[in-house]
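Before I ask anything, here is the structure I am working with.
All protein chains of the complex are present and in place, except for one that has been dropped.
On to subunit A.
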Amino acid sequence: MSGPSSGCGFLMSVVVHGDLALNEQEKDLNQRLRRLYPAVNEEETPLPRSWSPKDKFSYIGLSQNNLRVHYKGHGKTPKDAASVRATHPIPAACGVYYFEVKIISKGRDGYVKYMGIGLSAQGVNMNRLPGWDKHSYGYHGDDGHSFCSSGTGQPYGPTFTTGDVIGCCVNLINNTCFYTKNGHSLGIAFTDLPPNLYPTVGLQTPGEVVDANFGQHPFVFDIEDYMREWRTKIQAQIDRFPIGEREGEWQAMIQKMVASYLVHHSYCATAEVFAKSTDQAVHEELASIKNRQKIQKLVLSGRMGEAIETTQQLYPSLLELNPDLLFMLKVRQFIEMVNGTDSEVRCLGGRSPKSQDSYPGSPRLFNSPVHKASSSQTYQTGFDSNYCNGVSSSKGHTLAHSHKSCPRTMPSPELGVLNGSRGQQTNVGAEVEMEVDHFSNGVSESSSNGFLNGSSTHGIDLEECDGDMEVDSAQSKRQLCGGSQAAIERMIQFGRELQSMSEHLRRERGKNSANKKMLKDAFSLLAYSDPWISPVGYQLDSIRREPVCSTLNSAILETHNLPKQPPLALAVGQAAQCLSLMARTGSGSCAFASVDDYLH
């Protein structure tokens, strides 16, 4: 997430330099860092990319993009020691962090070649070599000793000199550090490291020059192989994590989560089959699930007007109590009008004959045939035929469902095909009206509900299918409000209503910057001759319906005292949140436990 934005920054700075080779190097660096540390959020915790010109002792000179360090002091006594830190501390979310330093020159003859490579916390004295002070750690080239916050070193590894490449690896999972020399691991040097250490290098001999590699070039040591081992370890730990004491408890919990997820997103048929086969109770009335499903379908097919009407119908007080929600829905409706998908403009544009048949543009429709519903005869026939459809297709239904990757489209087109006769569509349309009445009446004796599911979604789905196709064609032509003048007028009128609603809201409830921005963005669409390719054109994308849809769905569920988020999504969210919390508190194992790895 952070990668692209920081990458952008780099590209821009490169343009200023006008150096193509540098450009390539930066690209390499960004690519390598992203591959090595995918869990790091660089907006929060940027990775070290060079030495800091600000965080160094004066005897240190930097060059070559702040990657080359040279010593320019006297180098007579330890008082002449000088260090430099990297620009940023090592983020815990790296899991395993690694950098290398190449000794370009060991310095002038006649001096002891003091040279230290290591880590230090912010604020540690820079007039010292790494390792000599508290929160400072170093491996020194003259004697090969390691210095762990102390002036006296411990025998650790071989000495190093001109031409050697010394690597330093910080394991943020077990808070240890090891070094490498020319690609060979020297073994653990330090344990119990504190968090937020900076790569640090210290010199004390005139003529000493070292180059750092924070990922600009391939490393000599195979750090990725080391990371593979830790990834495997962490994942094995997760896999073997002890769950539930009692047999079956864990399974039951997972089944519950899956069931609640299906219910939440109104996959009623699947939910019911699942509940039945896992022997669970569904906590929401099926009718209610189906209502939500219907509303969601309308929103997702861009038919906001109908969605609002239906919501008002089924949940009369919901939008009254949530004027901000209503406002959001209306703004979306306005956008759909521009898009030419909202039912109000569709009928005016004359481009949706079927929906016109079923929904003759009048919102009154839902109220009118109330009495019809009581006519059991009509109802019965309709019901029967649907019942049959339901039975014959119930298998195909779930099957088709599992093929769909996108959860918003129910597999009703298959149902239509199963029906075989196209002529039925109009019938179905009529039935929808009846059933809608059925629900609006609040009749909740839907005992054999599984099959009602098939029938209730039926009509709408068919049309949604058609509708979607028309949206596509409309988009290819891309005419405002579908090209109809009447529709444009209706849209403008609707815009005015929206404006006054906004003003009204502000008077009633005070300023709301989110609402203001929403409205401004939506109205901005009209400022362009082709709104679809305009900077605000993203609003027209059908994917933008999803947040609206889920907000509305959550609001409905809340009124029923049901969780506005399914436990499964909550758990996934919590896990992700947990990982970023781990990153913030310095638990490196978060690097190798991406939630996405477990969502297939």
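In the analysis below, a residue touches a chain if its C-beta (ideal position, glycine included) is under 8 Å from a C-beta of that chain, and two chains touch if they have at least 3 such contacts; residues count from 1.
Everything that follows uses one rule, which is that contacts and distances are computed from a predicted model.
Of the candidates "Armadillo repeat-containing protein 8", "Exosome complex component RRP41", "Spermatogenesis-defective protein 39 homolog" or "Cullin family profile domain-containing protein", the chain left out of this view carries the UniProt protein name "Armadillo repeat-containing protein 8". When you scan A:Arg231, A:His265, A:Lys290 or A:Arg545 for touch with the missing chain, the hit is A:Arg231. When the missing chain is restored to the complex, the residue among A:Thr162, A:Ser185 or A:Thr278 that touches it is A:Ser185. Remark: the residues of subunit A touching the chain excluded from display are 157-158, 181, 183-188, 222, 225-226, 228-229, 231-232.
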